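All protein chains but one are shown at their positions in the complex.
By letter and in written order, the chains are A, B and C; residue numbering begins at 1 in each of them.
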Amino acid sequence: MIDLSAWLWPGAGLGLVTELQQLWWYFSSGLWLVAAVFSLSFMAKTPQKGRYWLFFGLSFAGNMLLIAALDAISFYIGFSVMSLSAYGLVVHSGDKSARRAGRLYLQLAVMGELLLFAALILRASAADGQYDWQSWQQVPLDHLTILLTIAGLGLKAGFWPLHIWLPQAHPAAPAPASAVLSGAMIKAGVLGLVLFLPGGDPQLQLWVPYMICLGFFSAGFGVLASLLYRQPKVILAYSSVSQVGYVVILVALAWTDNAAAVLPVLMAYAAHHAVAKGALFLFSGINARQRLPAYWQLLFWLPALALMAIPLSGGAAIKTALKGLFSTTTLPGWLDSGMLAGLLSLGALLTALLFLHLAAMLRQQQRRLGPGTGRPDFAMHWQGACVLLLILVLIWLPWQWQPLLQLSLTTLAWPTIWTLCWPLVLALLLVALVRWQQWQLPPHYYDRNSSVLLWSLWLKRLYQPQQQWQMAQLQLNWRPVERALNRLAPDNVVGASALLIVVLLVVASAFW
Amino acid sequence: MVEFSSSLNLFLATAATLVAIGVYGFIVGPEPLRRIVALNIISAGIFMLMVVLAYRSAGPDAVSTLADPVLHALVLTGLVVAVSATAFALALLARLGKTTADRPEEPGP
Amino acid sequence: MSPFWLSYLPLAIILSSLLPGLIIFTLKEQQVKLRIALNLLGVTVKLVLVLIMWQAVKAGAVFYFSVPFLPGAELVLQGDALSLLFVVLSSVLWLATTIYAIGYLENSPLRSRFFGYFSLCVSATVGLALSGNLVSFLLFYELLTLATFPLVVHRGTPEALAAGRRYLAYTLSGGLLLLTGVALLHSLVQSPQFIPGGYVSAVVSEHAGLLQLAFGLMIAGLGVKAALLPLHGWLPQAMVAPAPVSALLHAVAVVKAGAFGIIRLVYDVFGVDSMQQLQLAEPLMLLAATTILYGSWRALAQQDIKKRLAYSTISQVSYITVGVAMLGPLAAVGGLVHLVHQGVMKITLFFCAGNYAETLGVHKINELNGAGRRMPLTSVAFTVAALGMIGIPPTAGFISKWYLGLGAVATDNSLMLLVFVFSGLLNAAYFLPIVYRLWFLPQGGNWPKEQRLSATLETHWMLLLPMLFTAVLIILMGVFASTGVSPLSWTQLIVEREFSYD
């Protein structure tokens, strides 16, 4: 740990002190590094590489800084650097959709930044000039601060309804950038939520049930929305929205007294999702570029299945643990743990639907690319190796990390397998049914441009007006009046002055 | 306060009339010469007033004996001033006449 | 160092720029070297003197120098912590601006006049910073108006003349209102030295109405230069001046003079207690808050770079006023430190704008597309300064906003926090599009009027160096805010002294 308080502000420091930070640091840096390696090949032929690497490096640095931060201001610095330079990644391609998405991203990023700023200010003044996390843990929260924090960080974490930039920005960014956007940066928001809002605070307790509801809604919403899109990266983005919903539930649970039990699960979920989603995004990048041999589909299915929580996968372990947490945490009566478990199963069904849909769309994309150019070249292998690396991490993760390993092993029990599997099976059946019956919504329901872009445009027009209301300039021409007055002036100064004297004399004596 | 014998009232009225005529002439007359003359009439009126005032505290029959010498001195001084001023004014007027004769119409500024 | 010698230090600081200025007036146009030497000599001497003073003030000394002037109001030069903040700011930025101006005005006519008035302007600013009572302040305030006017109209074009007229109309009226207010206050309590805690408390109960009137008049007078809302009209016009002048005007001299005056008025004339008793702070704060939002809002629609910057100045300077008017120590730190930070950031922005105009002939925002590749250093500096203006960490702007925010919460002005957040949004809304154009849009066609000013660099080194210096300063002041040499620590020292009177 590096103590910088003598140089910077009180409490300033960097270090990986808690387990939370360590884990976050490892999976984030891992993902960033893999994405960087991937980019070496993937971005080799794009114009303006320098700019790409600049922003990539900057946001990487920002992300790492915010994880290693031991105080709120360092976190905030890292957060700002990360989110603002990520703009450069979003708009990298420079085409119209990227610019639009970038605009929306930046608008929301700046808003989030400032909301977070306000929250930080409130928090810091409540903490009486201390900025380190430990001091902040002791200070009670108030609702305004909570709201501002959730809004500010939530805009980065991207759960419903703060997700609106995700489905725009992820498809627009190059694949490695989307991978880190979705894998690492979203998690940065989540990390913030955990760090800023320490568990056990009485005010915060009141928010827990609502956040759980929000999480569930987000999880469901993400999937349902994704079914209406056919672009793989959009689907992946919506999948992130949905997955973050679960993370939000975990974060909310971590705010309760049960934090000690929840945190490992949260960490596991975050890491798992980061790696899996990173792999998926990278794959979608490869998939969109060239025709792939069929066995390459494995690179898709492995992470997808992990996210769909088939037994023995990390995903399954986490889902199971989550279900367990519902029963061990004290929640208000109307949040029945059984109902919540049911919702989780429903969520699993939906997730499965999403990935099946995604698989179909990826295949479609392949088909559209036409006949392959022949053998996959070195670049493709390089990129594939990166994805594979992530997948290996994904598989290796549960075995390496003790808590997760135990959870994974429990999923091998029969009842658990059943609970985990029936949604998948049901999903398969459903999809098969839909395919067979050729059920489809009317075409205009698909791939709609989000109205968010319109709002963003409207907002832009608002803040970049060509004209503004101004005070009407009073245009009065005094010249004629002046001329008329000048004409009144006497020609004969002597006579006029003398007359004036007489008049004044008479008037004054009359009044005196 | 001042008391006047009634016989002096006539002189007073004359002085006032002179001043009034002069002022009228000064206001009305467009030619400078008329104004110079008018000024002289006014000063004549004022000097007359002064002369009359010199007898202000005297009785009606004591005209010759008890005049205020200071006022007479003042009148003399005033006359000197008035004459020199008039002379100067006339000189100026003459130069003005010369210049307007040289250049009949003078463009305004 | 004998005390006798030291007591003349404030005077010497003023003279160190005044005398070179006066000599420069008499120089011929061709004596370039001599002029530059004189300028730099003045700057160096001033910096050295300021450094001496800084060390002494830090140790607790207070400098005092007075000449008899009006009955009950001497001409006092006083070097205390607050005045030193402004003196250091203006001296350092004067250095930067002088170098910049030498580069900017190379081969342009009437340079002797320009640099002469330039030095006068700085002398007036420093005098204003050092003035120890209201009457001396008033004097330098008016001299500043006079010294800057020739700079504003330096180009002598019809627009410049119109701007100059407008500038004068505003600033002279302001000066007059200030004079009226100072006279009123003088008739009530005379004009003693500035003192932490103010000196009006004795008559607060007796003459509350008149004191309020005096405050209103003086704020109106100072508000003209500080560009408070209804009185800001001159500032956007005055940007027709050459870039170094705009830089100096916006960052240091004129605008800051007003803000500095407000600080003095609130803390050292009225004092916090009297301000509260007279209920003067609230209206001032609201006015300044309105100005913040209005300036930002108007900046949105400006298509001219310098004009946008000018409206941004209107908004940013009011942060200082808000910070001061919140009457809390933390807010005061924020306001005072923004005096410095805004100065450095805004001067950087104007240097950049000047570089674009001088090198590429670009004046409009929509001509800036792709300038980041043609002039990377300038664009980096611009970006840094713009981010600072928005208040993105780790720039200096963040520090001031941070303390302002803390102060707002500490003084229970959550409304102000909202204002800061919203204004931050607006700042982002008018700065980020420029940054976007610089870096992300391709260059559209030829530059309007491109000149190659340097063989190797993107533009003349004298235009680059000051700008880079201030840009680096922005980052340093932000990152090392807590160290002993930062403006922040100095303002904390000031606030400690201002708030610990009894």
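One rule holds in what follows: a residue touches a chain if its C-beta (ideal position, glycine included) is under 8 Å from a C-beta of that chain, and two chains touch if they have at least 3 such contacts.
Keep this in mind: contacts and distances are computed from a predicted model.
Note on the omitted subunit: UniProt lists it as "Multisubunit sodium/proton antiporter, MrpD subunit", one of the names in "NADH-quinone oxidoreductase subunit A", "Urea ABC transporter substrate-binding protein", "Multisubunit sodium/proton antiporter, MrpD subunit" or "Peptide/nickel transport system permease protein". Shown chains touched by the hidden chain across the complete assembly: A, B, C. Touching the omitted chain from subunit A are residues 482, 490, 493-494, 496-498, 500-501, 504-505, 508-509, 512. Residues 68-71, 75, 110, 113, 135, 138-139, 142-143, 146, 149-150, 153-158, 160-161, 164-165, 168-169, 172-173, 175-177, 179-180, 183-184, 186-188, 213 are the ones on subunit C that touch the missing chain.
Counting the whole complex, the residues of subunit B in touch with the unshown chain are 1-2, 19, 26, 32, 35-36, 39, 42-43, 46, 49-50, 53, 56, 68, 70-71, 74, 77-78, 81, 84-85, 88-89, 92-93, 95-96, 99, 102-103, 106, 109.
In this text, only the chains that are shown with their structure count from here on.
Taken as a graph of touching chains, this assembly forms an open line, each chain in contact only with its neighbours along the path. Of all chains present, the one whose mean CA position sits nearest the global mean of protein CA atoms is C. Centroids built from CA atoms put subunit C at 69 Å from subunit B.
Rounded to whole angstrom units, the spacing between the C-alpha centres of subunit A and subunit B is 102. One simple way to say how far apart two chains are is to compare their mean CA positions; for subunit A and subunit C this gives 39 Å. Not a single residue position of subunit A touches two or more of the other chains. In subunit B, there is no position where the chain touches two or more neighbouring chains simultaneously.
Those residues of subunit A that touch subunit C in the complex are listed here as 7-10, 12, 51, 73, 76-77, 80-81, 84, 88, 91, 94, 99, 106, 110-111, 113-115, 117-118, 121-122, 124-126, 129, 144, 463-468. Listed in rising order, the residues of subunit A touching subunit B in the complex are 492, 494-495, 498-499, 502. Chain contact summary for the complex, subunit B toward subunit A: residues 23, 26-30, 35.
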